[in-house]
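For this depiction, one protein chain was excluded, whereas all remaining protein chains were kept in their positions.
Chain nomenclature is as follows: A, B and C, assigned in order of appearance, with residue numbering initiated at 1 for each chain independently.
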Amino acid sequence: MSVTPTPGDKFTFGLWTVGWPANDPFGDPTRPALDPVESVHRLAELGAYGVTFHDDDLIPFGSGDADRAKHIERFKAALDETGLKVPMATTNLFKHPVFKDGALTANDREVRRYALRKVMRNLDLAAELGADTYVFWGGREGSESDAAKDVRAALDRYREGLDFLADYVVERGYNLRFALEPKPNEPRGDILLPTIGHALGFISTLEHADMVGLNPEVGHEQMAGLNFAHGIAQALWQGKLFHIDLNGQRGIKYDQDLVFGHGDLLNAFFLVDLLETGGYEGPRHFDYKPARTEDITGVWQSAAANMRTYLLLKERAAAFRADAEVQEALQVAGVAELSTPTLGAGETPGDLLADRSAFEDYDPEIAGARGKGFVRLNQLAVEHLMGAR
Amino acid sequence: MSVTPTPGDKFTFGLWTVGWPANDPFGDPTRPALDPVESVHRLAELGAYGVTFHDDDLIPFGSGDADRAKHIERFKAALDETGLKVPMATTNLFKHPVFKDGALTANDREVRRYALRKVMRNLDLAAELGADTYVFWGGREGSESDAAKDVRAALDRYREGLDFLADYVVERGYNLRFALEPKPNEPRGDILLPTIGHALGFISTLEHADMVGLNPEVGHEQMAGLNFAHGIAQALWQGKLFHIDLNGQRGIKYDQDLVFGHGDLLNAFFLVDLLETGGYEGPRHFDYKPARTEDITGVWQSAAANMRTYLLLKERAAAFRADAEVQEALQVAGVAELSTPTLGAGETPGDLLADRSAFEDYDPEIAGARGKGFVRLNQLAVEHLMGAR
Amino acid sequence: MSVTPTPGDKFTFGLWTVGWPANDPFGDPTRPALDPVESVHRLAELGAYGVTFHDDDLIPFGSGDADRAKHIERFKAALDETGLKVPMATTNLFKHPVFKDGALTANDREVRRYALRKVMRNLDLAAELGADTYVFWGGREGSESDAAKDVRAALDRYREGLDFLADYVVERGYNLRFALEPKPNEPRGDILLPTIGHALGFISTLEHADMVGLNPEVGHEQMAGLNFAHGIAQALWQGKLFHIDLNGQRGIKYDQDLVFGHGDLLNAFFLVDLLETGGYEGPRHFDYKPARTEDITGVWQSAAANMRTYLLLKERAAAFRADAEVQEALQVAGVAELSTPTLGAGETPGDLLADRSAFEDYDPEIAGARGKGFVRLNQLAVEHLMGAR
Partner (left out) sequence: MSVTPTPGDKFTFGLWTVGWPANDPFGDPTRPALDPVESVHRLAELGAYGVTFHDDDLIPFGSGDADRAKHIERFKAALDETGLKVPMATTNLFKHPVFKDGALTANDREVRRYALRKVMRNLDLAAELGADTYVFWGGREGSESDAAKDVRAALDRYREGLDFLADYVVERGYNLRFALEPKPNEPRGDILLPTIGHALGFISTLEHADMVGLNPEVGHEQMAGLNFAHGIAQALWQGKLFHIDLNGQRGIKYDQDLVFGHGDLLNAFFLVDLLETGGYEGPRHFDYKPARTEDITGVWQSAAANMRTYLLLKERAAAFRADAEVQEALQVAGVAELSTPTLGAGETPGDLLADRSAFEDYDPEIAGARGKGFVRLNQLAVEHLMGAR
């Protein structure tokens, strides 16, 4: 197995990742702006499959139509030259002050209408560039005071907005699916749809639920202390893993956007194991930030590090699964037995009640005393992760 | 408004709350066992509406049929004497070693079958006692190692089990709805369906989704750093707030089960405001633990404190809503405007695109500069909470 | 007791608080720059006692000497007109890219020397303006990778820098004490001296330990899940509470800098109780940020809210202490008994060993069964906080 990335690995990067000028809440930018065209070329050289963008990454907010066209044309030319794809696009609904109280759920109705138009405009461009996924990160949809936001009304508006935009996509015949990106907080005190779960619940209420799924981000779930691999498993199980944002986070704190694997490495191992075997076929998209301490050389080193770590984890996860001792330990742990239905084919409540072996004659002490060998199994995973087997 | 509880306030308590013997992971019990009959009488005297129970709270695990009948009979007599109701019941699927790897999602199929039987048995009793809600807290459904649990298979089994049990309830004609109680961790490293959101997502996949809702607990969501009032708002919005567990938690740490209001008091204020005006009509159920430092006197003081704090918060929330200055501040903040649909009646994508006032002629700088007055509004809430207006 | 602030209440504000233009990691500023002179006048009108500043708040980074003098002169004139004091000043060692890897602990020695000079320059100004406290917030002293920072060497340099600067203050005869401001993370992944405790430990190693204390901030300790009132108690106990930063934080997440009391209100109540009775006589300094949703009207409303909440809490804490039932509950809880030494005067190990009542004849079961009444006491506090007694 090679750890040199190729387009076949489907690695993609947001323009805003390598292009981040490295400002933070307490600091000014440490790097100059990066031309998206330059990013396309460098990412292609590094073995990436594609790039993704917010409207404002490509076309500065407030550009006139002529400028806009020029920006798009240059970008397309770079794509053509490099063969990079644009599998995903999204809208910047958080940076300009107009969105300070939200976009699709702003209290101010005119802001909501403006936001819809901003999305529609970029949906057109996303479709034109061949994207099949359109991400909604509602970073400003939330509140700091529970008095200031009627959450139920906000969810009404969120649904209204997404239903309307889905109608638009259908009407235009675009080959686009929506992917919601949850986050618990930052920049708002509490963001609506804070986790994978809340978004899954919400999606079930949408008119076009079938065309709306998720774009979960490693760090966002970990900011709520949640097991990312578990969340991805539920998303896959509900058929809703439309896209994924890979990065690193060191626990419950501000959003760090570290290189993939530079946070919870053990969970990253199990995540890659799951992605590679669980039926996910979309891009492996990195939504990270090259640290503020880095210059442009460090930017490209960090981009490469994301891909290399992913491939190393993929290699180790495969070795883990192929190890006979692991197979035996999985057997002891009864992991596969969980795929056997609890009930027999056609077994009814009456049947189960009649099965004395299930209750009256069952000795819970025996099962309670039986060792599961889970720690040994975990240790085998740790050792494979460390390349020690 | 009175702050003395009466049955009309619908306050209920789990037998396991006041009855907790005050053991913890590092300490032995500090209180003797409490007879459920005693709890019923004392809670009635304090003004409670009802009590709730796990099967094993009432009937010690492993009791024979005769003993079981005796325990139930005594309990019923106490209910009759006091007029207390049993609006909810649940199953202990976590204490005995047999459930150490889960119940409905244990790797071991026999454990799963045993768990179903244990639930069925207590469903019968719940129905007999007149409960209309049956809670599932899957505290052991989870893992410490991602290698040891196939989460997608576990969700299959979770669904299978709930579908089966719902079938049973329907078949028997019981007037029972199920309420899932999410928790992110403890006692398992990561618990399945860790938040309100994950449970809502999961429920949407169930065969009897209409009869399955939620029993969210204050502290459980706060253990993931989530805004509890926001979670309750989403649950209400999805028609899934079937029951609620009130208590206190001081941030992201072990499950504290403090008295209601002894944790995040400001969020408790907004929660009561929401419960009292948002259409929730079920019990106000306290799932707390009287601190390990308390004797039996402290147990009853703490039970009373839960109810008194709720009523005080209700009083203050009502005063907040009735205050003319608050009304004016809500107006400035545009809170009600969020209930106005973003689109006009029948407005199509084409219509919105044609509305130049929505985009081409819209000046985002003006909206971006407009003050929302959210901080003043929040301060008004804080002052009402403090009884300072 | 009045809840209208007066200079006697010693409320102070950083120029950077009301002057924050409301940019965040995902958003552009929503407010124009605020002239420090304007801030001085408005804060005086609101009843503040003083203002505090970073060098760069008053004099834009890189200003020439003439410009610098002009800025200072205008500021002094405003102070003279209003009577506001400048009890504290500090250095901005975090915003400019030169400090991206730290200031006093940057790997680059020249950066460290530059940082010392920047501090010295502002120490002169602080002394000139009559400040008696000089704060060091080492927001950039830290790392994201443990490979990139030798923490022990960093602590050597931190100590070297503070010892040197203390020498400078002594040499110049300035009436200034240093106050370190801990923070666990943000903007660095891990910041050195992350909590009150770490700073106390570090201070004990300094050459001029007597002139170095703390400037703890509510939200910073709460970002580590710590009880702020406990931390302040330890700082007071060690004689190191030189200054304090009051604000609000809703749990473990990014640094929110909310209005004081808009976070953990119950802990704020106990904090004010402690500050007002524990011997702290310094300024009550607000280090908060007016929310990004606010315009300039909201800025001044939020400034006023900080002071009003403090005064309300002071009033309620005094009522709590004066309540006879609280006194009785404190008695039951044995709170004052903790001030009685454990040992008798002059009691030696041999004496204690000889006291059979202490061990051989002591019955731990009795003490173990005795109720402490802590929950009732806490409920009394909650009710006083709510103005309900």
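Points to keep in mind about this one:
Everything that follows uses one rule, which is that a contact is a pair of C-beta atoms (placed from the backbone, for glycine too) under 8 Å apart; a residue touches a chain by one contact, two chains touch by 3 or more.
In this text, all values refer to a predicted model and were calculated from it rather than measured experimentally.
Note on the undisplayed chain: of the listed residues A:Ala44, A:Ala291, A:Val335 or A:Leu352, the one touching it is A:Ala291. From the options B:Phe11, B:Tyr49, B:Phe75 or B:Phe94, the residue with contact to the chain not on display is B:Phe94. When you scan C:Leu79, C:Ile244, C:Ala291 or C:Ala381 for touch with the missing chain, the hit is C:Ala381. Note on the undisplayed chain: of the listed residues C:Phe94, C:Phe242 or C:Phe270, the one touching it is C:Phe270.
Only one of A:Val18, A:Val169 or A:Ala305 touches the absent chain when the whole complex is considered: A:Ala305.
With the whole complex as reference, residues 22-30, 94-97, 99-101, 139-140, 144-145, 148, 184-187, 189-190, 223, 250, 252-256, 258, 262, 291-293 of chain B touch the missing chain.
Residue positions on chain C in contact with the hidden chain: 96-101, 104-114, 116-118, 120-121, 143-157, 160-161, 164, 167-168, 171, 184-185, 189-190, 192-205, 223-227, 229-231, 233-234, 236-238, 252, 267, 270, 273, 278, 320, 330, 333-343, 348-349, 352-353, 355, 358-359, 362, 364-365, 367-370, 372, 374-375, 377-378, 380-381, in rising order.
Mapped onto chain A, contacts with the missing chain fall at residues 3, 30-31, 222, 225, 227, 250-253, 259, 261-266, 290-291, 293-298, 301-302, 305, 308-309, 312-313, 316, 368-376, 378-379, 382-383, 385-388.
Following the convention adopted for this analysis, only the chains that are shown with their structure count from here on.
Of all residue numbers that take part in the contact between chain A and chain B, over half occur on both sides, making this a same-residue interface. Taking the mean of the C-alpha atoms as each chain's centre, chain B and chain C sit 37 Å apart. For this pair, chain A with chain B, the centres built from the Cα atoms lie 29 Å apart. Multi-chain contact residues of chain B, defined as those touching 2 or more other chains: 225, 252, 368-370, 372, 374-375, 378.
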